[in-house]
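Inspection log for the structure reproduced underneath, given as structure tokens.
Every protein chain of the complex appears in place save one, which is left out.
Going by the order they are written in, the chains are A and B; count residues from 1 in each one.
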Amino acid sequence: MDKIGIEEMIRSLGRLRAEDMYLNDFFLTWDKSDDEIQATYKVAEILRALRQNNISTNVFDSGLAISLFRDNSTRTRFSYASAANMLGLEIQDLDEGKSQIAHGETVRETANMISFMADVIGIRDDMYIGKGHTYMQEVSQSVYQGYLDGVLEQRPSLVNLQCDIDHPTQSMADMAHIINHFGGVENLKGKKIAMTWAYSPSYGKPLSVPQGIVGLMSRFGMDVSLAHPEGYNIMPEVEQVAATNSERSGGSFNRVNSMEEAFQDADIVYPKSWAPFSVMEERTKLVEQGDDAGLKALEQRGLENNKKYMDWECTEDLMKKTREGNALYMHCLPADITGVSCERGEVEASVFDRYRVPLYKEASYKPYIIAAMIFMSKFKNPSDKLLQLLQSGNNRIL
Amino acid sequence: MDKIGIEEMIRSLGRLRAEDMYLNDFFLTWDKSDDEIQATYKVAEILRALRQNNISTNVFDSGLAISLFRDNSTRTRFSYASAANMLGLEIQDLDEGKSQIAHGETVRETANMISFMADVIGIRDDMYIGKGHTYMQEVSQSVYQGYLDGVLEQRPSLVNLQCDIDHPTQSMADMAHIINHFGGVENLKGKKIAMTWAYSPSYGKPLSVPQGIVGLMSRFGMDVSLAHPEGYNIMPEVEQVAATNSERSGGSFNRVNSMEEAFQDADIVYPKSWAPFSVMEERTKLVEQGDDAGLKALEQRGLENNKKYMDWECTEDLMKKTREGNALYMHCLPADITGVSCERGEVEASVFDRYRVPLYKEASYKPYIIAAMIFMSKFKNPSDKLLQLLQSGNNRIL
Partner (left out) sequence: MDKIGIEEMIRSLGRLRAEDMYLNDFFLTWDKSDDEIQATYKVAEILRALRQNNISTNVFDSGLAISLFRDNSTRTRFSYASAANMLGLEIQDLDEGKSQIAHGETVRETANMISFMADVIGIRDDMYIGKGHTYMQEVSQSVYQGYLDGVLEQRPSLVNLQCDIDHPTQSMADMAHIINHFGGVENLKGKKIAMTWAYSPSYGKPLSVPQGIVGLMSRFGMDVSLAHPEGYNIMPEVEQVAATNSERSGGSFNRVNSMEEAFQDADIVYPKSWAPFSVMEERTKLVEQGDDAGLKALEQRGLENNKKYMDWECTEDLMKKTREGNALYMHCLPADITGVSCERGEVEASVFDRYRVPLYKEASYKPYIIAAMIFMSKFKNPSDKLLQLLQSGNNRIL
């Protein structure tokens, strides 16, 4: 995109109603209006175009971007760091191991203590059902209260870097990939996307990716097909979100019991392992009870149960069932690739290899999506600020 | 504070004699003159006001702020990071675990090796009596020598982020809180502050907070009352500092044996647990001898001894004894709150809750105090530089 293209996109951004994102958090995509989702996408694209044109996107002269990862992360960690850096914020990671967080110290206290110069807080807390989203809300309310009380001089906005319910930076990056692949959001109507479970030799993968995908992709008039073995349900409230979205957008949402059915004539397939909702709920309870033996037994049972569905694998044969055998294969990465990262996994090596470059491109949207989320939460009038950046002509590299 | 207010404050800063802080360290508040303490406070206030007015405080185009935490930290770690960031310095943490610091490598060598582009070094080393301050001095002398020898191109200044003797970034932040609470340093004369021991179920809390408080608050003509159970003495040399300060400032310093006496008519109360000096000294020796059994026994004895004084708790009843039942309750946080973070602790939950917002504000001064310490050590003429920032009109956020 050249500068004229950027300017046009900025102007089209200005026509969207997204002012409620100002000084607000990004928890769940379904909290956001269609205009807000679209505006976030546009800001991401504009920031990317500015950077590609070697134009500075540095809007903060100083300020911190706090991160808190309660689960391992490479992709999201680096994406968040990249997003913060391109806007001028410095990462400060809260390593709960190295911190003096007293036994019983309230979330409210910790949240305020780390936020005196925080403009944004990014959190990953995806391990336990009923926990992550709740925790993020508590952090958000705490710093908002701190701001109202005059403890904090700015209101830090919160970005959900994966919780128990949604993984919006992933699903929005996936959305950007789909929009660009199909040449525009207007081309998604009537396309079929298959979000399907797939076998993996690992246990306890979060539900937030499938939930995020059906919760978001149901907004664009697509036919969303969710497939999983019996018992591998996602959270019922997210299914409800998908159903409501589909109705409103003129698409459909249905649940099927086989990959074959989901893949049939699909334009997009997203085969990925996850743990059953009921198992995740049980795990949360056992963790609360400190029942280590119970947890081990549960894991064992979970892995055994997974093994019944080893044939849930995205094979070349299955891919042939998709629209013209040519569906867009997607994954949040890292994938469990048969014969590469494990004996039997989510996807056949040849399928993965064929889609490697698109998969990496899919991932490349995440830094910009996160940057856009931060940007929208920090500027009342984002299009003005983006125009200012464009016109300033400051270089990213001298 | 608006821009005119800032300009006035900068002018009043210019009238203080604080040039010895230039290229110097901040170890102990009692190393500093009254003018220097006041200047640090003023610079902190000015930096805060600039930031509140969205004016850039970025004085370093590049440069590192080294941190070394030999004890856990959240508040101070984030405060130091915030201070560095608002001035344009990037944090580089020395994680002694991940470092190739050879067995027997001298402090002098390590200090120089990490300082080639260090403008400031912040250290927390508060665990062992006779160690922390000594270590910081050795680092300071090492990098000063390195500067004189032409090894380092700039002289990194050292900021004490808590040692065995003092915790100046805490006490100075507390001071800023008190000054603002009472509407000016001139209003502190004759006020009574009670620095008292309080029960906590934990062992071995550093003495640097009570020492820092009596060592600093005795400078403003206040009546400083230090209360603790028998045997819970602080370092005698710091008591001496407090006594001398009080005499010079026209206040008083006395030690009493009960919270009740200390709280009586107090304007400010600071109830907080610490380990007895003699226990801390014994611990240091046992650590040097590598006597793990001895250390365990000492901890056991320490905890047992603490339990004799479980009634040293800041209760609502005790608070009623303070001036108009309305003293300013202070704590460096995190506090051990009865029924919240422990069964029995330093403070009753309702007292803590009532003072939560002021407590968080108390903590909010620390980033600015640290930034001011760095600023004073880096600029010969801080008021000129602050004026330059004010007049430049560069925004913190676009």
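The rule is simple: a contact is a pair of C-beta atoms (placed from the backbone, for glycine too) under 8 Å apart; a residue touches a chain by one contact, two chains touch by 3 or more.
Keep in mind it's a predicted model, so treat the numbers as computed, not measured.
Touch with the chain that is not drawn comes from one residue among A:S12, A:S33 or A:N58, which is A:N58. Set against the missing chain, the residues B:M136, B:L152 or B:A363 yield one that touches it, B:L152. On the side of chain B, the interface with the absent chain consists of residues 59-64, 90, 92, 94, 98-106, 109-110, 112-114, 116-117, 119, 146, 149-153, 378-379, 385, 388-389, using the contact rule stated above. Taking the complete complex into account, residues 48, 51-52, 56-58, 69, 71-75, 77-79, 81-82, 85-88, 90-91, 333-334, 336-337, 340-342, 357, 360-361, 363-364, 366-367, 394-398 of chain A touch the chain not shown.
In the analysis below, only the chains that are shown with their structure count from here on.
The mean-CA centres of chain A and chain B are about 41 angstrom from one another, to the nearest whole unit.
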